[in-house]
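Accompanying notes for the structure given below.
Of the protein chains in this complex, all but one are displayed in their positions.
Order as written gives the chain letters A, B and C; numbering starts at 1 within each chain.
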Amino acid sequence: MVFVLKPGVPQQKIERFIQKIESWGFQTFLSTGTEHTVICLIGNTATIDLDSVVQMNDIIEYGKRVTEPYKAVNRTVHPEDTMVNAGNVPIGNGMFQVISGPCSVESEEQIIEVAKSVKASGATMLRGGAFKPRTSPYAFMGLGKEGLQLLLAAKRETGLPIVTEVMNQTQLPLFEDIDVLQVGARNMQNFDLLREVGRYNKPVLLKRGLANTLEELLMSAEYIMSEGNSQVILCERGIRTFETSTRNTLDLSAVPLLKQKTHLPVIVDPSHAAGIRVLVAPLARAAVAVGADGLMIETHNDPAQARSDGAQSLNLAQFEVLMEDLKRRIEFEGKHIGTA
Amino acid sequence: MVFVLKPGVPQQKIERFIQKIESWGFQTFLSTGTEHTVICLIGNTATIDLDSVVQMNDIIEYGKRVTEPYKAVNRTVHPEDTMVNAGNVPIGNGMFQVISGPCSVESEEQIIEVAKSVKASGATMLRGGAFKPRTSPYAFMGLGKEGLQLLLAAKRETGLPIVTEVMNQTQLPLFEDIDVLQVGARNMQNFDLLREVGRYNKPVLLKRGLANTLEELLMSAEYIMSEGNSQVILCERGIRTFETSTRNTLDLSAVPLLKQKTHLPVIVDPSHAAGIRVLVAPLARAAVAVGADGLMIETHNDPAQARSDGAQSLNLAQFEVLMEDLKRRIEFEGKHIGTA
Amino acid sequence: MVFVLKPGVPQQKIERFIQKIESWGFQTFLSTGTEHTVICLIGNTATIDLDSVVQMNDIIEYGKRVTEPYKAVNRTVHPEDTMVNAGNVPIGNGMFQVISGPCSVESEEQIIEVAKSVKASGATMLRGGAFKPRTSPYAFMGLGKEGLQLLLAAKRETGLPIVTEVMNQTQLPLFEDIDVLQVGARNMQNFDLLREVGRYNKPVLLKRGLANTLEELLMSAEYIMSEGNSQVILCERGIRTFETSTRNTLDLSAVPLLKQKTHLPVIVDPSHAAGIRVLVAPLARAAVAVGADGLMIETHNDPAQARSDGAQSLNLAQFEVLMEDLKRRIEFEGKHIGTA
Partner (left out) sequence: MVFVLKPGVPQQKIERFIQKIESWGFQTFLSTGTEHTVICLIGNTATIDLDSVVQMNDIIEYGKRVTEPYKAVNRTVHPEDTMVNAGNVPIGNGMFQVISGPCSVESEEQIIEVAKSVKASGATMLRGGAFKPRTSPYAFMGLGKEGLQLLLAAKRETGLPIVTEVMNQTQLPLFEDIDVLQVGARNMQNFDLLREVGRYNKPVLLKRGLANTLEELLMSAEYIMSEGNSQVILCERGIRTFETSTRNTLDLSAVPLLKQKTHLPVIVDPSHAAGIRVLVAPLARAAVAVGADGLMIETHNDPAQARSDGAQSLNLAQFEVLMEDLKRRIEFEGKHIGTA
């Protein structure tokens, strides 16, 4: 259940109203947009008489029952697009960003070379895996803590904010200087991790699980928001289907559907979805056209030697060419890339 | 196995070479492109010594083994993009077309109103169902033969070439004046129908089955081409996955992948894939950006009253707005819409 | 909507009631079970006042609205299990049958050898492909009409009723002496074929499509029954999923679910589902235990030389061993195999 308040209601009255609701046993979630202030009730609202509440509280413009199981992420509660700030780089609500970098951080030289190059080509955030989830216990798992240090070195060189994956909540203290916490596809329903990143005051990039519906993705974002962190970026990265000619099937319908249901920014990762280098550029173009707020594109200084996922990485020259093209397309869509 | 011939080989020598190959028990398929003439062998070529054949026949530039199970549709055999002519409307190889119209033809008034309107908005071909495959035996099955007559009446009024579905080979004589024979998703592996439309000298629009791989789609196109009809247009229209928020999952990766494997034009049907009106425009934009050669978009003069699939049809005003946008995007991609 | 009649109502009164209903614009379907006579109305019954009809017609015991989109196949309409007779072999309602034979009929010698052997092992019906749907236009398509003749020769030798696939309705006249018409998975939604086999007075074995839901399977059975043929046997043969270690995923839950929704017999084809010989026996055992009414098991006199699907065929000795085991299990379930 949500209550949209009348314009200009004083803060004190709002707080008094919230206290009353909470005394009834509900949690509340306050959303202050540029045009509306909305109070969202969480709990079993079936017992509430909506009309009486509206009539008896003159600060309320109108009330509405929300039938979807997600509240805080619901666009009904927060009709304007949310803009998330990753360091000084805003994403969503007209700002389109490109996150690039290697699957795994391999050495200081490598990550700094890649960071400088992708920045020169126009990328606005740097990604790189320090902790890597790998199907086999015998595969390269990333450089771990040292990988995080190398990413921060690359940030000092280039100023690019850093996005990197956290695999479990015990690692979180190591991520203090990281700009965006990535929750990977396999952890999309690791509910304890979701709750824990929800207690940090840092953007979270939440990837859709391989076999998760859009509603489940929104519920996982709700986990994060229900702990107080509303800086969530959703990422479509392909789902598992019967088709075997691509690694996964990129579900671009997810972008407009998610943007209809939620106010959160939505980005696309064509590299992991396709798993084939030659598909990255056409899918990136399609993602811009379908309405995404950003892209995550894997690049490597030497894909043939990459320690993981080389087959889908662009080399730095290919990325430069792609970015020239994407910048024209972002402009065509009336969006902006870079700092605000 | 394919043989690429030297430029300027006289026709007579080519025919003699083909006779020789056929005398060995192989079928052949001759592809005369603007730059290369290619002869494709069909049959078990494992027994042929490729090098000897090349050495002993001086008309051959080089030979290649093709490992994919499809031959005639293979881009290796025909490196240039094929352009298919639907009436006077060319599709593929830089020509982008928009096919529009209602799910079912319902009356002369309806189909003519829709045809005039979509033509004015920029559509270049008219679609409409006369024979409708329906899951329930009790649902409206289309007007049948009368529906075809009404489509032809709409063609006389507007000049738009007609695309409509043929459900079984016994209906084919009724389709004499129809421009493009559509083979629906459920019939993608109706091999007898494929073979039969392969004997007509008419473009075939072949829709991907709900649970068919891209390789199976290409094999079905091969069925048509193996009977001599090389005017095949492939259509991605969504696949069946676990996701339930859309009717099917539109697989846009299919477009660049198909265009890498085959020379045939590839179009996209966002209406049937999504099953939700509001997704049609963003998915149509994405299809243009991903490299499709055309779109098939369902429209209706009064979607709320449509006898089938109303929930996904655009009304005529919505289609007009979308076409304005799409024309700019087709131009952005360096492609052309309309007659040549 | 269904009306269950009082016991002992004279035929004349039933006919008069049916005429009245049909005069209102509905189709009817009369089901005469051993305990109940049920009349099923097909059409938009929303306009009928159920209570008035029951009150005003004293032959009616009670009436019920059926909300599922299938009527004639619905167990509500026909609560007892249907038994279908394939020649002199009854299937369903306690009778369990095993259909066996090669993927393709290859020669008279082969099919007669296989038929004699599987009969000796305990199979009660013979299968064999004469018309074969093949993904590639260059693959072996079966012996066609000659294959049907060879199957009939095997029937003369062994007395086993014949099950074989019809690929399109123009072939039907060739199937006059065939006992059971198989509609293959790829044709499950070839609605014109369904309707046509519905006009024959012969059992139809309807295989579930690779990507079809159980409701769609029931609707396809409804197509056949709506034309008057109520001798339909449903067959689960695996669905397409992301798992690649089997050819398809056998959905054994389908058996009890279908038997809850419909009165028709349900059999299982473990050979095509798994595509791997070693899985045929365990899946056949599971199919007996889960409540199936029969099995379809591929066998070959020489699997290594089979012209199609050899990898999943049991040889004749393996089939003999399996049948010994299955006979004990069929008995354990309280069912019978063989003629009545």
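We adopt the following convention: a residue touches a chain if its C-beta (ideal position, glycine included) is under 8 Å from a C-beta of that chain, and two chains touch if they have at least 3 such contacts.
This one's a predicted model, so the numbers in the text were calculated from it and none came from an experiment.
The chain omitted from view is touched by exactly one of A:Val77, A:Leu148, A:Met219 or A:Val232, namely A:Met219.
Only one of C:Leu50, C:Ala139, C:Leu152 or C:Leu257 touches the chain withheld from this view, namely C:Leu257. In the complete complex, the residue from A:Met83, A:Ala153 or A:Ala211 that touches the missing chain is A:Ala211. Looking at C:Met56, C:Ala120 or C:Ala289, the residue that reaches the missing chain in the full complex is C:Ala289. Against the chain not shown here, chain B presents residues 211, 240-242, 244.
Seen across the whole complex, the unshown chain contacts chain C at 211, 213-215, 239, 241-246, 249-253, 255-257, 260, 273-274, 278-279, 282-283, 285-291, 329, 332.
Along chain A, the points of touch with the absent chain fall at residues 42-43, 69-70, 133-138, 167-170, 186-187, 189-193, 195, 209-211, 216, 219, 222-223, 226, 240.
Everything below uses one rule, namely that only the chains that are shown with their structure count from here on.
Of all chains in the assembly, those touching chain A and also chain B are C. In chain B, the positions touching at least two other chains are 211.
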